[in-house]
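Only a single protein chain was left out; the remaining protein chains are all shown in position.
Right, subunit A next:
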Amino acid sequence: MLHLLRAEGVSLGYDQTSIIANLDLAIMPGAITVIVGANASGKSTLLKGLARLLTPDAGQVTLGGRNIKTLPGKKVATVVGLLPQQPVAPDGITVADLVGRGRYPHQGWFRQWSSTDDEIVAAAMAATNTHELAARRLGDLSGGQRQRVWIAMALAQDPEILLLDEPTTFLDVTHQIEVLDLLLERNRERCTTVVMVLHDLNLAARYADHLVVMCAGRIVANGAPAETLTAEIVRHAFDLEARIVPDPVCGAPMVVPIGRFHGRVPTVCTEDAPSQAHKNATNKGRLPL
């Protein structure tokens, strides 16, 4: 049976700063939930709260109906795992060692390492295409490889509910798709519940079964991408004018930002008259549209 992770009236913040107040959210088991929102809208804070990295100032986070704070940490870690935005690793650590550390919650005081651990680590590395990097040092890898190694570590933890904070940041578009495909595959094959924060709205709409749009610490829309990602919601949550059209690849809503200039502006900065454009711009106070 899959566990239900839910936030019940939680307020979260750091020190005296409140980020999220009285928020309710049930994570749909076995689905991919993507949290989107502008910078500082409380996405990462919510994720940390769900993963019991932050203790709520009010309310509670429950796992299978029980307050997550009252459950033993190691036991929770076999069900809920979080990959933070910028994880740190000790100098000189090898890929295999790092991925293996994900097995910690499954190991006891005296049972340190088993062949099952080997198999799960090997599977996690194969799924992320990092098995050939096993003996390499993490610091010698490219950004894309490094991110896949971290995801391999999260997969080695083998949680039923996997939370990821911006797993595609710093990756080029190919690697972004690769990481998201890998998570989708994990979800569809093993029913791993995936909850992730993404910045790219179009990728979010394409991969999410369930989209959560946040603004200023509150959830402003919550549901299937086709229902949640509307022009009004985008305007409200991101303060951005955009057209929403169907994604030609999969039909999910696609956000096309409009911006101030409503299209391509021909350049006037030629080699001959670089100052002319500047003069035009300063004289009229705006671009010649």
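As a working rule, contacts are C-beta pairs under 8 Å (C-beta built on N, C-alpha and C of every residue); 3 or more make two chains touch, one makes a residue touch a chain; residues count from 1.
The rule is short, and it goes like this: contacts and distances are computed from a predicted model.
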"Iron ABC transporter permease", "histidine kinase", "Response regulator" or "Cytochrome d ubiquinol oxidase subunit II" - which is the UniProt name of the missing chain: "Iron ABC transporter permease"
Would you mind spotting which of A:Pro90, A:Gly143, A:Pro246 or A:Gly259 touches the chain that isn't drawn? A:Pro90
Tell me which residue among A:Ala134, A:Val220, A:Leu240 or A:Val268 touches the hidden chain in the full complex. A:Ala134
Which candidate, A:Ala7, A:Leu63, A:Val121 or A:Val194, sits in contact with the chain we can't see? A:Val121
Where the unshown chain meets subunit A, residue by residue: 14-15, 48, 51-53, 72-78, 80-84, 87-94, 96-98, 101-102, 104-105, 107, 109, 112, 115, 118-119, 121-123, 125-127, 129, 131, 134-135, 137-138, 157, 178, 181-182, 189
